[in-house]
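A single protein chain has been omitted; all remaining protein chains appear in their positions.
And then subunit A:
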Amino acid sequence: MVVLRAGLCPGLTEEMIQLLRANGIRTVVDFVSSDLEDVAQKCSLSYKALVAVRRVLLAQFSAFPANGADLYEELKSSTAILPTGSPSLDRLLDSGLYTGEVTELMGAPGSGKTQVCLGIAASVSLGLKQHVLFLDSTGGFTASRLYQMLQAQTEDEEEQASFPGVEALQRIQVVRVFDIYEVLRALQDLRDRLSQQVVSSTGPLKIVVIDSVSAVIYPLLGGRQSEGLAIMMQLSRELKTLAREFSLAVVVTNQVTRDSSTGLLKPALGRSWSFVPSTRVLLESREATWGKGLTQRVASLAKSPRQPTGLQVELDIG
């Protein structure tokens, strides 16, 4: 839906645009889909000039089909799999978080979503030495807990002498966004930085964590307004294009609500959102068996493009 403007392509002059507009052709789509002979007659423009303009516009604005084999090669070289820091969760996700995709963690309050997000941030920052962008919309980000996790992970690797925790903490950037427009602004900011390839502050960024996406969208959904849905779809499109274009792994957390008819728990944000993430993991905390005395945390796979759904693993939130 791009408006025809002078300078959009050579040969498209201001007078041409005025004449076209007088006949109801305002956007590129209108131009390309209209019958050029007809237009040439009505606007008294040269047919050859119109054909030349159309060719350039088509070249500029249409999508090109790609070869499946080429696409496969490209994905093989650009996709990375990021470990989540929890081996059982990695097994569930088929060895980790895939870049270029949106992964969703959902669960009841207190089931451990923020903890898993912190664990992912710690693992990526410490293990892979990559930068992490953490968008926090609930105020649940606790740096001291992250520090605890980093310490625990370093102990496993026996690098206690030179504790790299400080650099690991500096690689994690936290933005507090409490409003959907702030989320969109932060993502736009990220897009600008990545496309300009400013290496100094961002560093090699491979993962974006948003905790939680439902807290900012929930106040807008429902009622008679459809604006909430539109903004939610805007956000989902932004996340997916960011993930695909810049090879990022996007992790979002979602709430669960109770289905009014059946009384079972289901993910929040409705059916429209359920198409956005390619992988969905449900976190639950169950009352443990009598022997253990602690609550058990279980993660089950609700949607995945690679694994069969219904897989369950036990999580250990250290």
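Here is the rule we use: a residue touches a chain if its C-beta (ideal position, glycine included) is under 8 Å from a C-beta of that chain, and two chains touch if they have at least 3 such contacts; residues count from 1.
Definition applied: contacts and distances are computed from a predicted model.
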Protein name, per the UniProt record, of whichever chain is missing from view ("Immediate early response gene 5-like protein", "Hemoglobin subunit zeta", "DNA repair protein RAD51 homolog 3" or "Ethylene receptor"): "DNA repair protein RAD51 homolog 3"
Of A:T79, A:T142 or A:T309, the one touching the omitted chain in the full complex: A:T142
Full-complex contact with the absent chain, from A:L92, A:V124 or A:L221: A:L221
Absent-chain contact - pick from A:L169, A:L194, A:V298 or A:L311: A:L169
Touching residue (missing chain; options A:E14, A:D192 or A:E245): A:D192
Residue, one of A:T114, A:T279 or A:S304, that touches the chain absent here: A:T114
Subunit A residues that touch the omitted chain in the full complex: 1-3, 26-27, 108-110, 114-115, 121, 134, 137-148, 166, 169-179, 181, 184-185, 188-189, 191-192, 212, 214-216, 218-223, 225-227, 230-231, 234-235, 238, 255-258, 265, 268, 295
